[in-house]
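Just one protein chain is left out here, and the rest sit where they should.
Right, chain A next:
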Amino acid sequence: MHVLEVQSLQKSYRLSGKVVEAVRDVSFNISAQEVLAFLGPNGAGKTTTIKMIAGLIVPDRGSVAIAGRNPHRQPNALRSLGAVLEGNRNIYWRLTPEENLEYFGVLRGLSGRVARQRAKVLLDRFDLSHKRKTTVQTLSRGMQQKLAIAVALIHEPQLLLLDEPTLGLDVEATQTVKQLVREIAHEGRAILLTTHQLDIAEELSDRVAIINKGKIVAQENTVDLIRQFSGTVYEIELEDGLSRDFLETLGRDRFQKLKSLGALIEKNCIYVRETELLYQALDILKPLAIARIEKDQANLTDIFLKFIREDYYA
């Protein structure tokens, strides 16, 4: 069974008369031990999705099930969920790490005794024992974020939500958080993490869902997604001095044909995925002037950007 099941989530906001469709028909699942990276530019709808899963925003439509329970109707569903939210402290800076862990432990339904025991174990594990009686505000940013993750784990939830967990961290702290995410997934939890730092998604995730303007535009196994593109993507750059509008130069007919090959078209560049398709594309483009043809060494960053732009030009 999936730890998290998200079905057709939909959310629009009304802000000063205008309607923003923040999340449109988003569906995905995550199993135990799996890390899903939610990737998208600012304003894509990542945080809104995460908050709908955490029961903090009521969706217009669609459903969320955490270990089979609906967080909006069954408060007990929240026993299976821990979350570190974006741009929030998430923990009390005026308390010590120990006090934070114990307080939030009880808030998540543990007894005081169990919370104290788990706090000790987590402090050891997260290498914070020596700071356990120091107030959080005097800790380094990295330690604060580590503690926020520890606090999210105090009740041993099956699902962990991390919204931009490495935002604002230095290189070393980022490294630490990455290591932690791997460990936490390894011990059997499902993790949903959002990030715009693509290298992090590439390193940490088993699966990637790319979201743009509220819609999931690609959802694939991370390794497959990279393999699908790397090495076998060709970039054809056309000379576009002829017309101000490249699409005009290309013509509607050619545009449709290229699309049916599965090509991505962006500015004056066309991307195709296989060698065979390259020649078909060249046939279609004949006799337009070509400036450059290149085999693309894609990494996730490029793939990500292409999908985003693709959607933009569509």
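Basically, contacts are C-beta pairs under 8 Å (C-beta built on N, C-alpha and C of every residue); 3 or more make two chains touch, one makes a residue touch a chain; residues count from 1.
Going forward, contacts and distances are computed from a predicted model.
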In UniProt, out of "Anti-sigma regulatory factor", "Electron transfer flavoprotein subunit beta", "Formate dehydrogenase subunit gamma" or "ABC transporter permease", the chain dropped from the view is recorded as "ABC transporter permease"
The one of A:4, A:91, A:250 or A:272 in touch with the missing chain is A:91
From A:3, A:65 or A:78, the answer for touching the chain not displayed is A:78
Omitted-chain footprint on chain A covers residues 11, 13-14, 22, 48, 51, 54-58, 75-76, 78-79, 81-83, 85, 87-95, 99, 102-104, 106-112, 115, 135
